[in-house]
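First the structure, in the form of structure tokens, and then the observations on it.
As you look at this complex, bear in mind that one protein chain is not there, while each of the others sits in place.
Up next is subunit A:
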Amino acid sequence: MAESEVRCFKKFCLEYYNYNRCSNKKDCQYRHRPQHEIEAVGFVKGEDFILGQLIEMKNQKPCYFFQLGKCKYQDKCRFLHDNDNDNNHLNLSVREMGLRTTENNPSTSSRRETDHFKDVPNSDSDNASTNIMQNDIYSMQNCVEAACSLSCLTDEKLDDNGENSKINKNTVLYDDCEEGACASPPLVIVNNRNWADAPEFIPRFKPKSYAEVLNPDNIMDRKADRKLCPYASREGICLSLSTCNNLHGELCDMCERFVLHPYNEVERKRHRQECLKAHEKNMELSFAIQRSKDKTCGVCFEVIMEKTNNEQRFGILPNCNHCFCLCCIRKWRQARQFENKIIRACPECRVTSDFVCPSMYWVDTKEEKEKLINDYKKALANKACKYFKKGLGKCPFGNKCFYMHADSEGRSVDVGPPPRQRRHRYGDAEMDVLQVLLWDFLDDRDFPWQSMADDLEDLVSFFTESDESDWSDYDIFFD
């Protein structure tokens, strides 16, 4: 039994998989297969594999082309490459059948079908090296059809030996089979119950369109433009692969979905790149979670990732590498009972930082931190400054403000440097500045204007921290 490497997604019963029994027994909607036959896939971040979504290591359907002696997918074929003697005579019969079909219906066989057979040597050697054949979903479909009829055939042979004659009356035979069937048992393709699947109703090969007949060379170009089967792209696999007229993608080994366009190289590349990007993003995220998950806040001493949902954020100080949760470091920086020098300093190392950058994850390296802070500033720069008020108000931070200063028509305005701050200890001299600012903010009752900041940077940090409602909903994710 050659085990096919190619995977096929099926829904398996997880309970049966784990315990070799299932409490639902026959009512279970998932398939019961022993564990060694299936392999679990699809790890969702943090969770175990998706319930019931497992991989079947081997597909039960034999490969049509392998039975003809040659399959260009070799080990990678999605169908069973079976060397068992049981099937040998069937292989032969199918081979003959196939050949005969090709001979008798040259007009209906597609061009590619002919190509396929051209590459097949007349010997039965299974190991014959294959030339690269072009992908063709139609040949895949034929493969499936052949496999269907084969299984049908086997059933009949095994179960209904005595009734063969009776059934034969109802069976549909290939016209030529009876004449050339000396080496093979009669080819019977039977399905009493599902007459709609009778071979008469299923075209052996997809009928060619008018354009295809007119200009067969152009088919490839046209195929490249065709869209993939919407069911396959939505569900991951098309359940009616044999009858579906849509184009079906090939398996992408990164996302493990059948989404690679078989003809369109640009599309394939695009998908690969998307997959790589998504993969990188996932890796980055998992690294970020990995390095963040044990970090404790230096103020509340709790593991930040284990805090309640809205407190699960890091407050990154630009000038040192101490770790705090956003709420704690903000609260510390708002502690007005201390001097600004104290609260603007890191509670651990007392290195002064001008602002706190919120982040979902901890940043280790300098580059990551720079990126985070730049992203943060960029995000703030897209929000209108609530003190500038589109030119109506006056922002105490001048052009050092992190927020957007744009007038009502959206043009950015340079308001110049912020007014120079003077210190308390100069006595009366600072009063004029204080008054100017107080007049501007007197109506801002929510503004906790208890003490004048020492210099501009104080104001910046004060500012960024005081209007929490404005931007705290903004978080920096990896993108």
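We adopt the following convention: a contact is a pair of C-beta atoms (placed from the backbone, for glycine too) under 8 Å apart; a residue touches a chain by one contact, two chains touch by 3 or more; residues count from 1.
The definition used in the following text is that contacts and distances are computed from a predicted model.
UniProt records the chain missing from this view under the protein name "E2 ubiquitin-conjugating enzyme", selected from "UreD-domain-containing protein", "Ribosome biogenesis protein BRX1 homolog", "DNA-directed RNA polymerases I and III subunit RPAC1" or "E2 ubiquitin-conjugating enzyme".
Per the touch definition above, the residue from A:61, A:322, A:369 or A:405 contacting the chain not shown is A:322. Per the touch definition above, the residue from A:23, A:245, A:309 or A:337 contacting the chain not shown is A:337. Within the whole complex, the absent chain has one touching residue among A:285, A:300 or A:415, and that is A:300. For subunit A, the residues touching the absent chain in the complete assembly are 298-302, 322, 328, 331-332, 335, 337-339, 342, 345-348, 350.
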